[in-house]
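The other protein chains are all here in position, but one chain of the complex has been omitted.
Coming up: chain A.
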């Protein structure tokens, strides 16, 4: 190696001497850069950074088969969950038939692919096994191994006991979702959050047994059990144990204080009490000489965020921020989330604090530091739309979200869809419609965001106000793809827009097709559906108008027949304009019998205009005896009337 280097060095020196005539004899030093140690994923990450999200392409997980790319929200979820259940099935088979998977083909072997070791009563276990299952976060297996150890009188060291206790406290002695199932985690929705509003700590669980079995519990033991109880909202017992520890002169750690401060709203009723409770705990922390951390800041801010809309709460919040800034603790996104919900309450006055926060957090890449960090973006966007109605601010939030790897902090699919829902509605209300459709709608729909029926309704409303009917065909085709066609209110809105905006262009044909599509969709609904859409007279009248405007006489007749036959079952009657349009169409097509049946329907429905229609028919077409008779049966003597 060194020989080779020397050789190269000499070569280089020779070259430089030969080429630069004047070069001094000063020795040229060649700096060989130190080897940069690279992690196993560094190169992959570098490559990955060159690929950005293509909004026109479906998400990576969907594009295995182009024919199966899901478009609607339900479709996407079903697709991803189907994939996930495939994975689960594979895991299950591996578990059930562990003996089939011991074929060690590759060297070095990939341990993750081998079946997990399971233990039963007869298996020989060591403390090492216990450590392994704890490190692998297999909660019930860890309990199992621990019990086997106890039964076989195998000594378990205090360190392992502590590890086990912490594991059990963290997960409430319940198995957690395997880290493999990323899709499930993504789609799990925040139902879990709601669940967290009540006590979920299982009293008398194994963690408690273990706690009792430990003699002379140390500060670590107390810290673990108190944190576990506070995390799972067994607040009274947590507080009790905290006091017990204090009496024994045991100093629990900062995180334990944090966990207690964070649940102050469960321990104390009044706002003042809550604040003094948190304040006292902070003072205790100081007295115990313990170093406060980011968790402390977030817990205090969380408490403040539950303290109503009072001005004093806001003052405290700012004071807390300053206090922690002074001891060198920078707030993270979770802290700002709590500040936001403190300042921007639904019922409180409007506050523009988001602007100030954005100034502070913008153009930075944020790393997750607190599990609540993922609430920031969705809340910020919600405030932009519902609290401030500020498009520029919303755009800034969105820019920040797409900065660096900040998108990771989006949370889950549920939060993502709420985020985009707010963003969409805000933009659609504020931007000119063409711009909105061109820049926003085209970009995000359908691969990044699929508008929910409510959002689609908003967009339709804006289209209506703008009279921008050329977007209707596009929106309708999207609505069919997104499974919105079973929403009665959306169907009605679409029909209304089309009926109210009469135009002379090729759109007329489009409109007629859409109306016909709606007709068929309602007609061919699945019999077993629970909330079927029922035809109403008004709905059919609108469909009739639209198809008649396009002179689709056969379709018009079908709709008219539907109206006529379902006279007793269909609620309401169409507008007379629709019927009159149909009669005109009949006249044009020279179909007096059709016209007469329509006039009959008018008269049955109690429209006084029936006579006018009859007169018009009589005037425009030469009717034979039969028709004349029928007509006079409906409206009386024709000769006395004049068409208007």
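As a convention for this text, a contact is a pair of C-beta atoms (placed from the backbone, for glycine too) under 8 Å apart; a residue touches a chain by one contact, two chains touch by 3 or more; residues count from 1.
Following the convention adopted for this analysis, contacts and distances are computed from a predicted model.
Colleague: One chain is missing here; what is its name in UniProt, given the choices "Elongator complex protein 5", "Mediator of RNA polymerase II transcription subunit 20", "Cytoplasmic tRNA 2-thiolation protein 1" or "Small ribosomal subunit protein mS31"?
Modeller: Of the names offered in "Elongator complex protein 5", "Mediator of RNA polymerase II transcription subunit 20", "Cytoplasmic tRNA 2-thiolation protein 1" or "Small ribosomal subunit protein mS31", the one UniProt assigns to the missing chain is "Small ribosomal subunit protein mS31".
Colleague: For the chain not shown, which residue from A:66, A:349 or A:606 touches it across the whole complex?
Modeller: A:349
Colleague: Touching the absent chain in the whole complex: find that residue among A:126, A:157 or A:319.
Modeller: A:319
Colleague: One chain isn't shown here. Among A:30, A:43 or A:312, which residue touches it?
Modeller: Missing-chain contact among the listed residues: A:43.
Colleague: Since one chain has been left out of the picture, which residues of chain A touch it in the full complex?
Modeller: Output for chain A: 1, 40-41, 43-45, 47-48, 51, 53, 59-61, 80, 108, 110-113, 134, 137, 162-163, 166-167, 169-171, 179-180, 182-183, 185-186, 218-220, 223-224, 227, 251-255, 279, 282-283, 286, 288-292, 315-316, 318-327, 339, 346-347, 349-353, 355-357, 360, 368-371, 373-374, 386-391, 408-411, 429-430, 432-433, 458, 461-462, 465-469, 500-503, 577.
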